[in-house]
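One structure, as structure tokens, below. Some questions next.
Complex shown without one protein chain; remaining protein chains in place.
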Amino acid sequence: MLALDLLVNGLVFGLFYALMAVGLAMIFGVLKVVNFAHGEFYMVGAYTYVLVATRLGVPPWLALPMAAVAGAALGALVERLLMRPLYAGYGSWSIMKDEYAVVVTFGLSLLLINVVDKVVGPYPFRGPPLIETSRFALGPVMMNGQKLIAAGISIALLTGLALFIKRSLWGRQIQAVAQNRLGASLAGIDATRTTALIFAISGLLAALAGALLAPLINPSPDVGAFPAIKSYVIVVLGGMGSIWGAMVAALLLGVLESFFAVYVSYDYRDAFGLLILILVLIFRPQGLAGEKGREV
Amino acid sequence: MTGGAGNLWSNRLRTDFRAALAVVALLAVVPLFVQAPYTLGILVVSIYFALLALGWNLIAGFTGQFSLAPAAFAMLGAYATALLDFPLKAPLALGIPAAIVATALLGFALGRIVLRLKGPYVALTTLSFAEIARVVVYNSNAFTRGDQGLNVPSLMQSRVGYYYLFVAVLGATLVLLYLLMRGRAGRFWLAIRDDEIGAESRGINVVRYKTIAFALSCAICGLAGSLYGTFSQLVSPELGLLSQTGLVIAMVVIGGMGTLTGPVLGALLVYLASEWLREFGGIQLIVFSLAVIVFARFFRAGLWGIVARR
Partner (left out) sequence: MKRMSLLALAAAFAAAAAAAQEPIAIGISIAQSPPGSVVQGVQVKDGVEIVKDMINAKGGVLGRPIKLIYEDNQGVPEKGRAATEKLITRDKVVAVTGGHQSSVCLAEIEVAHRYEVPYVNTNCWSDDVRKKGYAEVFNPGNYNTRVSMAMAETIGAMKVKRVIAFAENTDYGIGQAKLLAEFVKTKAPGTDFKYETLDRAGKDFTPAVLALRANPPDMVVTMMLPPAAYIFMNQLYEQGVAPSAKTWFYDGAGIADYPDFWQNVKDAGKYMISFGLYHPQMPQPALGKEVAAEYTKRTKNEPNRLIFQAADSLLLIVEAIRQAKSTDPKAITKQLASMKFEGVRGAFQFSSAREPAYAYQQWVDIPYVNFQLTDVNQPVSKANLIQGPGQPLAVDKLQKPK
């Protein structure tokens, strides 16, 4: 049945979107800035996976965590070199904070895209799948082996992240810093190291998303634009800073897009999400779950 | 100079304006030495970017609204002119002013949409607006011929003539911006940028000035796009690509945000450098993005800022 097929497809893609967007939601929750190079974390993860698996002959299951490590490292590096001035005691920065973050991450995005383009080449690659089954039936629905595994890993990661934030010590430190940076550091939490951790997690998740989807969406240097735009929509729809909101919004977006494509238009499917973003910001700025007020 | 901070600002602005005019004067004498149409063409494109840079600087550098839509408005202005020509055969004397009006109105509307938003929300909303505009233009094959683009007639055959037209428009834009910045509008915009709540509490009509800034900024971009369309005789959706906006932002950051000379200088330098760097096999974007990061991180005042501070 078509509606069931679309629902399943929408949920599967929604899971992928969630994996992409959750990291961005975390960064926003803590730093109140948007990382415009988020898509490139995804891209770097995808390329790491593909290159390590095809050029170095590493088996795909091993290439996956390597991509994750690359993403985490990139995230930590970005935080250390570029984002630290925003909060580590550089007084005069507070007025132009947002502009700085946008400019510097925009520049980073351009840099990463072009470096990869020059070093690896502009051809799209095809990532080796984790499992060779390209199709099988799962009840009434047809599935692709890679999609199923990717969806499963996404669920595991997202659940793991939620538990980590809620239960673990570091997770609670993250929550504290997100709520009140000054207060948290007064309570003895190293806000800077926590922020570094958040960036690393964000990079890791985005990179894993890239690696998992590499066999389905052939990575090219500009492949990051696609997860980036989806992530912005999701983070706004879910409520900036809310991880739960982002997860729900991601699933919702996936399903809505699926139905929109068939019943309205194939061409405008990706633009549909952007329309949602604008409408949300006009009519329900706090999103589904976020804090009230768009004053940052 | 004696006097309070106000005098200091007007002095800085005046120096800034004079420097910008000097750059324009330099541009004006170039054809006396160089007549090669290709070189003049490159300069025309860099002036196109200078106009976009000035437009973006107005909304971002002076008014503090970080819009990601300048390239999209250039595209909209270009298409406004092209669409009037394509089915309606309207003369350019109608088409170009129509572009200004259309983009001013759309800019006004966009301004009202982002009125209550701050910081990254403005960036995200304008980004969505820009992308939607580009995708709609790209897919509306019946009206816009999609990726093929539309052909636009030229204003004149002479390359040198076109060059002077662009130089003149650049000069006029600078004069307009200077007069505005020198007066009340400029001070209000800066106040909104530096402390919006404080500005509101002091009685500044933030709504009105924000939307005026948007309208004017988008109109400048629209005019630039429209003129560029007649110059290249082709308008296509690529004019509105996000990477074009990225280039404009890079130019302003490197040149010096919040000034008049900075955007012009940045646009000329970045575009000319990119032409020169093409010889070395396409590393220009790597160089620029590095420059943007370095400038944003360490030299926030940009090139002009460094020079002006001496």
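To keep things simple, chains are lettered A and B as they appear, and every chain counts its residues starting from 1.
The rule is simple: contacts are C-beta pairs under 8 Å (C-beta built on N, C-alpha and C of every residue); 3 or more make two chains touch, one makes a residue touch a chain.
In this text the structure is predicted, and so the values were computed from the model without any measurement.
S.K.: One chain isn't shown here. Among B:Pro31, B:Pro97 or B:Gly146, which residue touches it?
M.R.: Among B:Pro31, B:Pro97 or B:Gly146, only B:Gly146 touches the chain that is not shown.
S.K.: Among A:Ala176, A:Ile217 or A:Ile282, exactly one should touch the missing chain; which is it?
M.R.: Of all options in A:Ala176, A:Ile217 or A:Ile282, contact with the hidden chain holds for A:Ile217.
S.K.: Looking at A:Arg84, A:Arg172 or A:Arg269, which makes contact with the chain not pictured?
M.R.: Checking the options A:Arg84, A:Arg172 or A:Arg269, the one contacting the hidden chain is A:Arg269.
S.K.: Can you list where chain B touches the absent chain?
M.R.: Given the touch definition above, chain B has residues 36-38, 41, 138-139, 141, 145-149, 151, 232-234, 236, 238-239, 282 touching the missing chain.
S.K.: Can you list where chain A touches the absent chain?
M.R.: Answer for chain A: residues 1-2, 5-6, 9, 13, 117, 122-124, 126, 134-135, 142-144, 216-218, 220-222, 226, 257-259, 261-262, 266-267, 269-270 touch the chain left out.
Operating definition for what follows: only the chains that are shown with their structure count from here on.
S.K.: So what's the Cα centroid distance for chain A and chain B, whole Å?
M.R.: The separation of the two C-alpha centroids amounts to 31 Å.
S.K.: Please give the residue numbers of chain B that touch chain A in the complex, ascending.
M.R.: Chain B reaches chain A through residues 60, 64, 66, 113, 116-121, 123-125, 127-129, 131-132, 135-136, 139, 194, 242-243, 246, 249-250, 253, 257, 282-283, 285-286, 288-290, 292-293, 296-297, 300.
S.K.: Which residues, counting only chain A, touch chain B once they are in their complex?
M.R.: Residues in contact with chain B: 28, 32-34, 36, 82, 85, 95-104, 106-111, 113-115, 118, 225, 229, 232-233, 236, 267-268, 270-271, 274-275, 277-278, 281-282, 285, 294-296.
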